[in-house]
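Let's look at chain A:
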Amino acid sequence: MDDKIVKPEPPLGGPPQGSRPHAPVGDGCFLGEEMKPQAPSYKEALARIKNWFRANSLWVMAYGTGCGAIELRPLATARFDMERLGIAMRPTPRQSNVLIVSGYLAVKSLKRVIRSYEQMPSPKWIVALGSCTINGGMYWDSYNTINRLDLYLPVDVYINGCMPRPEALVAGFQELMRRIKKGEADGWRHYMENLDWYKENQKKIITDWDLPEYNW
Partner candidate 1 sequence: MTETRERSKEVQIWFGPQHPGITGNMSVQTWLDGDTLTRGITHVGYLHRAFEKLMERRLYIQSFPIVCRICVPEPDTNEWLLASALEELSGLDREVPEKARWIRTLVLEMSRLGAMLMVLGGHAGSMGLGPAPQWMIALRDLVLDRFEELTGGRVYHMYIVYGGVRRDLPEGFAERMEQTLKTIESKLPLIDDVIFGSAVFRKRAMGVGVVPREWAFEMGISGPVIRAMGIPKDVRKDEPYEKYAELDFDVVTEEGSDIFARAMVRRREIQQSIDLIRQILARMPKEGPYCAELPNMLEWTIPVGQTYVRAESSRGEMGYYVVTDGSKKLRRVHVRGPSYVHGVSLLERLIPGTNIADLAPLMVSLQVCPPEIER
Partner candidate 2 sequence: MEFNSIQEVLDFAVRQEQKAGRFYGLMAEKSTDVVARKFFREMVGEERKHEAKLKAIKSGKLSGFSGQGTPQMNLTEVLGEPVFREDITLQEGLIIAMRAEKDAYEMYEGLKAFARDEELKKILEGLAAEELEHKARMESIYDQVVQREN
């Protein structure tokens, strides 16, 4: 009974580094906003202000993908109260800009997660919880889960642990905010730029591919 199932995984080594220079820090990507040429100083100041606002109102999509979701409940409720950090749970992807992948993703879930992520308006961020998203966790040899999330979706912050406690989640969100304010959290842009690479990986593992094309 020692049959190890070989997972159809793309080669390791992580996603490609940004292939072309990034747009200026925090350049507007609000839905429908037009990119107008602006004077740099004004533009930069605006970007900084925008990032500040973004960082302080993270709306999280309420989708518990795996076991880590159970620690989101204490975080969302009275004891740890993430609303004081400006984080709120939203019911639909169209209202949210943070996707929490709480642990392992079965292939069937991955498909839904990709779809939900693509429905979210930019700028958007992915927070990945726990070992399973980093290197497969305890399901590393399971035939039905993916091992490494950033082969399929751009991850901005990994929170280590199995499973991370609400306190660690708070630290993770604070790190995400810090990165947003500094303009470093640009996974969504990376996804956009390397869409072909991500799609190729996704199609390798999702065999019944029927997702619509990602349109901006």
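As a convention for this text, a residue touches a chain if its C-beta (ideal position, glycine included) is under 8 Å from a C-beta of that chain, and two chains touch if they have at least 3 such contacts; residues count from 1.
Criterion applied: all candidates are chains of the complex that A comes from, given by their letters.
Worth saying up front: this structure is predicted, and the values here are computed from it rather than measured.
K.L.:
Only one of 1 or 2 touches chain A in this complex; which?
P.N.:
Looking at every copy, the candidate touching chain A is 1.
K.L.:
Which of the residues in chain A come into contact with candidate 1 in the complex?
P.N.:
Against candidate 1, chain A makes touches at 1-4, 61-67, 69-71, 73-74, 77-79, 89, 91-93, 104, 106, 108-109, 112, 116, 138-139, 141-145, 162-163, 165.
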